[in-house]
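Part of the complex only, each chain left as placed.
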Amino acid sequence: MPSILVLSASPSIESRTAALSDHLAQRLRQGGHQVRIRLVRELPPAALLAGDVTEAAIAEVVGEIAAADGVVVASPVFKAAYSGLLKTLLDLLPQFALAGKVVLPVLTGGSPAHVLALDYALRPVLSSLGAHHIVPGWFVLDQHIERTADGQVAHLQPESAKPLYEVVDVFSDTLSARSLGAAVPVS
Amino acid sequence: MPSILVLSASPSIESRTAALSDHLAQRLRQGGHQVRIRLVRELPPAALLAGDVTEAAIAEVVGEIAAADGVVVASPVFKAAYSGLLKTLLDLLPQFALAGKVVLPVLTGGSPAHVLALDYALRPVLSSLGAHHIVPGWFVLDQHIERTADGQVAHLQPESAKPLYEVVDVFSDTLSARSLGAAVPVS
């Protein structure tokens, strides 16, 4: 069973990115994957900013990334790019930390004017980490994410839900296919 | 006299970016400017990552940016882009925090393969902050920066020094010209 790590990188306590990450994790679990979510904002700030990989919690998440078959990278768009919070984590990873992995990039933002941040800002950074396969991602408009009182996704507007679920399912299928391929005896 | 703020955004204690920032500050002071350097790594980590602009030290640097006529943005290249440390600071600024300002982007990195991170990664973020004029910047190879024991620039290889000083002088002249222009009575 492929294992997936969801890196959710909003600095806000009440975060649409976090709600959406949870929502995607549920869908991926239903698709038969083992899924773990990491809120980057819960990592120790000083160690994160200093890139201190000897700190226990940082070392743990670095290990989880290394062990995952698939990684979902979810971030809000700030100032025409991914969050600085996300980048502080990516900065301390080994150069080819995503080698051999399938990666799904997901961004959230308040304006459709930020859509291209996914392909022009986030994807090049994920490429530089040696990702084997970055599947097509999706940018979800904040106003399409309705939340419950406890911060879960209550409803996703269909114009965001449909294309988002499509890329999530491509990610899921890609992981499953790799898993099957790996299980086939080669001789 | 134009005032300049140098934002130096390496997470390392022994940093070539910091040494270079100091070196540029000295040159700009000799050019008649009032220059202040801010090491982003000295800001309080938790407040920086949470985007807490009510925290005293964060509020102070936000105020310094608002007051500056020119801003030098210096960062190492990590994972094909600027440092996450830099982006955490830029993320918490008001949307048009660089409006009306002249900005000089400077990157340092270990390989010439990262040169385009300046124009493809850093400059779009500075543009989104409403910078009035982002002058041409420069990417300095780490190995061209020789340091003294106490972390100052001992020597800059000429193939980096020449084009770097050129963009610094364009930045300096642009600031001085704006300052003169502002002083001229309009009626």
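We just call them A and B in the order they show up, numbering each chain from 1.
As a convention for this text, a contact is a pair of C-beta atoms (placed from the backbone, for glycine too) under 8 Å apart; a residue touches a chain by one contact, two chains touch by 3 or more.
As the structure is a computational prediction, the values presented were derived from the model and not from experiment.
In this structure file the full complex is assembled from 4 copies of one chain, 2 of which are shown.
Just so it is clear, only the chains that are shown with their structure count from here on.
Chain geometry summary: the mean Cα position of subunit A and that of subunit B are 30 Å apart. Those residues of subunit A whose C-beta lies close enough to touch subunit B in the complex are 11, 41, 45-46, 48-51, 78-91, 93, 120-121, 124-125, 127-129.
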